[in-house]
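Reviewing the structure listed below.
One protein chain omitted, others in place.
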Amino acid sequence: MSALLQAIGLSKHFGGVYAIRNVSLSISAGKITGILGPNGAGKTTLFDLLTGFLPADRGEVRLGDTLLTGKRADRIVNLGCARTFQLCRPFTGMSVVQNVMVGCLAPRVRDLKTTHARALHLLEEVGLGDKASLPAHALSQGDLRRLEIARALGTKPLLLLLDEPFSGLGAHEAETLSALIRQLNRDEGITVLMIEHRLRDLMLLAEHLLVMDSGKVIADGEPEAVMREPSVVAAYIGTRENGHAAARDTEP
Amino acid sequence: MNDILIYGAVTSSVYAMLAVGFTLMFGVARTLNLAHGSFYALGAYGTYLMTTSFKLSLTVAAVLAVLIVTALGVAMERMLIRPLRGVGLAVPMMTLALALVVEQVLFLGFGSEYRNVPSFIAASVIVGGVDVSGQRLLTVAVNGCVLACLWVFVHRTRQGSAILALSQDREAAQYVGIPVDRVYALVMGISAALAATAGVLTAPFLTVQPGMGLMPMIKALSIVIVGGLGSVRGSIAAALLLGYAETIVAYELSTAWTELVSLVAVFMTLVLRPAGLFGIRAR
Partner (left out) sequence: MSKAYANLAGATGFMAVMIVLPLVVRGRYFVGVLTLGLIYGIWAASWDFMSGLTGRENFGHALFIGAGAYTAGFLNTIWMANPWWSLPAAACVAVVFSLAVGIPTLRLSGPYFSLATLAAAAIMQRLTLIFWERTGGEDGLQGIAPLLKSPLELYYLCLFSLVAVVAILLAISASPWGMILRAIGGDELACRASGHNTTLYKVAAFAIGAAPAGLGGALYAHHQLQVGPQLLSVFVSVSVITMAYVGGIGSMYGAAIGAILLTVLTELLRGAGEWRLLVYSTVLVLMLFFRPHGLVAPLWQALRGGSE
């Protein structure tokens, strides 16, 4: 299995406090990898470092053989690494299809003649086809999530980083999203790296799991095995939202 | 040499008063108050009005002027700024428009000729071999005292801690129950008071005309950028730096070139170290 994304010794501190301390990871191509961890573990900061939205203090990130650290965020997108945000960020004042078109206009994939058509196609793929001409701000939370994904897909990424895509979704919306992610991974071969809090949704999708706590990776491997590790269990004791779920999901 | 030391101190202290107020508004309330120069102008004109039309004694007029301008600032924050918070960049625009309104009102009320405000201390004093006007010395003394008091207030009182908390993390401060709106009003009041005091003190020896607030505010902006947006320490450090640099340039070269000092300083800061001397984030 080839490593698509590799991080070695990443560190980031804010005024003396380490948000990420010596993190190394290896994401295999074609898999869905999950990142789990309590609030403040540094998950989103890690995403920011991987995608160039924050400069790393130490360490390096590589996509295949290409060095990503030190490059501008938009350059990294054009190398094939796209992300979504924890709090959806639609382009206000523009329609749904226009939002996706902006993604389709990335230099990496730009083809002015087919931009609109591609955008519509992507909207169909994520299930927003009938909402194409609506203003972006009229969408529900779940739809905004899918819009973000469609926009990111516009850049034809090799690796898609999803930041808590399931947060705030109801059971039905979560199922649809799950199916979409699985389809993107299996049918289009997009490698997925996702941060998620909701354990059940994550366990159903992830083939590889990383657990973070206090800026470090405390476990890395197969989901079932990882969830049984004592350090992981310890990290979750007392956390209402995940404690019970963890207990339930690790039962045979 | 000594005259540079003393005159540099006068300039720096005035700049510090203006810059600290501006940076507090931005650091704590995330507000770009482009009407900041208006407080400075209104302080000066208020003193003038009260000594000439109302025939009040200078000290009373000065204190009243500062209080009134402070009240105006708080009212402005409450009625015109607060409703527009979060509406894109309407707030800086609004304050800019207000600055123009104030300038026009001053122009219509007082005309464009320079006005004379009497000095608090008419006599000159010899300090370190330099003949300095009492007014200028008073300026340094009062400004220094006020800033020291401000330091004590921010670091030793409860309201001061609220201000610090809000400047570091707005959400966390809200969770802890800090009344955000009231702190914003407090900071605006402090900001206006500082600027008005500077205006009152310098009115006797600097020109009093309707547009007098613009360049001091641009100066304050430059200092705040060089020192670091939101950093009070940075504003004071940069005020000293630029105040003295300008004084040295004025003495060694000519007064004409002093404007370029802050321009060069800002440009260098933006290109080399945008966060400024004590700023937190580089981008």
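Per-chain numbering from 1; labels A and B assigned in written order.
Quick note on the criterion: a residue touches a chain if its C-beta (ideal position, glycine included) is under 8 Å from a C-beta of that chain, and two chains touch if they have at least 3 such contacts.
Since this is a predicted model, take the numbers as computed values, not measurements.
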Touch as defined at the start, partner being the missing chain; which of B:I4, B:L64, B:L98 or B:L164 qualifies?
B:L98
Can you say which of B:A71, B:A122 or B:M215 touches the chain missing from this structure?
B:M215
Of the candidates A:I8, A:A29 or A:L105, the residue in contact with the absent chain is A:L105
So which bits of subunit A touch the chain we can't see?
51, 53, 72-75, 77-78, 82-85, 89-94, 98-99, 101-103, 105-108, 112, 115, 151-152, 154-155
For subunit B, which residues lie in contact with the unshown chain of the complex?
26, 32, 34, 80, 83-84, 87-90, 92-94, 96-101, 104-105, 107-108, 214-215, 218, 221-222, 225, 229, 256, 259-260, 263, 266-267, 270-271, 274, 283
